[in-house]
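Note that this is a trimmed complex: some chains were dropped, and none of the rest were shifted.
When the chains are written out, they are named A and B in that same order, and each has its own residue count from 1.
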Amino acid sequence: MTDPKHLGLQIQAILDSYQELGGISFTDGDHLPSRNSVQHILTMLREILFPGYFDTTPINSTNLQYVIGQKIVTAAEALCAEINKILVWSAKESRHDVNPSECRQLAKLVTSEFFDYIPTLRTLLKQDVKATYDGDPAAKSEAEIILSYPGFQATTTYRIAHFLYKRDIPLMPRMMTEIAHSETGIDIHPGATIGPSFCIDHGTGIVIGETSDIGHNVKLYQGVTLGALSVPKSKSTTKRHPTLGDHIVVYAETTILGGDTQIGSNSIIGGNVWITQSIPENSKISLSSDYQQLIKSGRISKP
Amino acid sequence: MTDPKHLGLQIQAILDSYQELGGISFTDGDHLPSRNSVQHILTMLREILFPGYFDTTPINSTNLQYVIGQKIVTAAEALCAEINKILVWSAKESRHDVNPSECRQLAKLVTSEFFDYIPTLRTLLKQDVKATYDGDPAAKSEAEIILSYPGFQATTTYRIAHFLYKRDIPLMPRMMTEIAHSETGIDIHPGATIGPSFCIDHGTGIVIGETSDIGHNVKLYQGVTLGALSVPKSKSTTKRHPTLGDHIVVYAETTILGGDTQIGSNSIIGGNVWITQSIPENSKISLSSDYQQLIKSGRISKP
């Protein structure tokens, strides 16, 4: 339908614009990390971590070792290859000399360490499942959580990404957690530290910033933000996000901000609260919601 | 790239970990419900409920009966098969004896009842579309709502899942609504009761708990939570979520909690409100937002 001549000119104009705005074009095709590959790696890892729950072919005692073995081999190759690409890309970006064999060595090392970590990771995730089951009256079984809870899905991805973040792999950890963000509405920065038995209930809108530090047995509801007070870009390496102790519940839509803000252990933080200063241990904070108060304060107009 | 010997050891270690953490492995491959199948069933049901809106082949008067007929046959088989798998799995989980023929009978019965229900379901959904069209000044046509509104998509999935929840099919209803949750950011528990002419505007972050009870002509904005006050797991069968009457509007980011909390009919609940006690009929609740008040209360620092 379109006019070929004019379209030809438009194509040329668009191609020309690639020369001018290098920053958003990437035409050195070999070494950009691929979102599709990262997503596929996450899918394989989830099938390895929870055998039988997400596989397209049913897993049984006959095929278990072959299916999983093959999946691990494939996932390891893919992870290693993507890490290598990212390291090469990152070295180029930083204007450093690229040492290809060094990149390859590091990619192999981190990949190998990651697969050594999997049994430990499974133990952690098992604890997260249990904490979620115990903490959600609506949960009918642990299988329901593994199969369908977005909070657990985001936590799984975070724990994978965090491992790579700690090994200083650039870009990929964030790509991983943003994939989970897109799928679940839960945004956990891979740099955050989150202890065992973590539970997210409902979860949509949760934001956990890069330097957050969360203890064990913490439960967050939807819309909770563990965020930063505004800091200049130059301070991007300081602690900008809050610290939560152990055995804490934070109800929906609560915002906790600041690198110096600490929530003491065994506290319950009510929903829709805005917190920029520390809270001692064993606190219970909640918005008052008494009907009489609402009338007094004029927030309800009587019928 | 990876070292085959070490990888072999890692594979064995991971396989071993499957023995130790049974709860998050599932290697009895035949009977775990499949998230992909459930998602595919939802896709087919949506194409059956709204013929012509989502089909990859255009529907016309020539092919309508064949395309839809075949889709119903396929969807019925798939639904019946998944329900059967879930019933067998569920019986095993509960340590009950599994009676395969009983499971099969029940799966057939519920499937058949569901397809009997479809014309009624279409009537309900038509009312939801109309309510959304009437309630959203930005809606240019009913087609726009069917094709693109996440709120309507989540409502459709909820109404399907609720039917199965009422027939005591485990796991699948929740998997269905969590699929919608992932796609829309709207989390409606399949156990909730929602009357006709339901309207969700924008919708991201909405949470509607398992024992919520919502009347007809209710409209919810993004970020609204109908949640539970904390209860122990043992009380998971009591009413834990609020009751909303008819003709109610709840604005964005409002949180309404508790099984005894009732919002009277014909009420308008302003945004960002936190409610844990009942509100009478015809109430209008809103946060004050007067500029002068903001200055007085020190919440604005003058320029």
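Assume a contact is a pair of C-beta atoms (placed from the backbone, for glycine too) under 8 Å apart; a residue touches a chain by one contact, two chains touch by 3 or more.
None of the values given here were measured: they were computed from a predicted structure.
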Taking the 2 displayed chains as part of a homomeric complex, how many copies does that complex include in this file? 6
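Throughout what follows, only the chains that are shown with their structure count from here on.
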Suppose a student superposes the Cα atoms of chain A on chain B; what rotation angle should they report, nearest 5 degrees? 120
Per the C-alpha means, the centres of chain A and chain B lie apart by a whole-Å value of 23
What does chain B use to touch chain A in their complex? 1-3, 6-7, 10-11, 13-18, 21, 23-30, 32-36, 89, 93, 170-171, 174-175, 178-179, 181-182, 185-187, 189, 191, 204-205, 207, 209-210, 223, 225, 227-228, 230-233, 235-236, 240, 253, 255, 257, 270, 272-288
Touching residues (chain side chain A, partner chain B) in the complex: 48-61, 63-65, 68-69, 72-73, 76-77, 80-81, 84, 104, 107-108, 111-112, 115-116, 118-119, 122-123, 125-126, 129-130, 134, 137-138, 140-144, 146-150, 183-185, 202, 204-205, 221-223, 249, 252-253, 268, 270-272, 287, 289-291, 294, 298-303
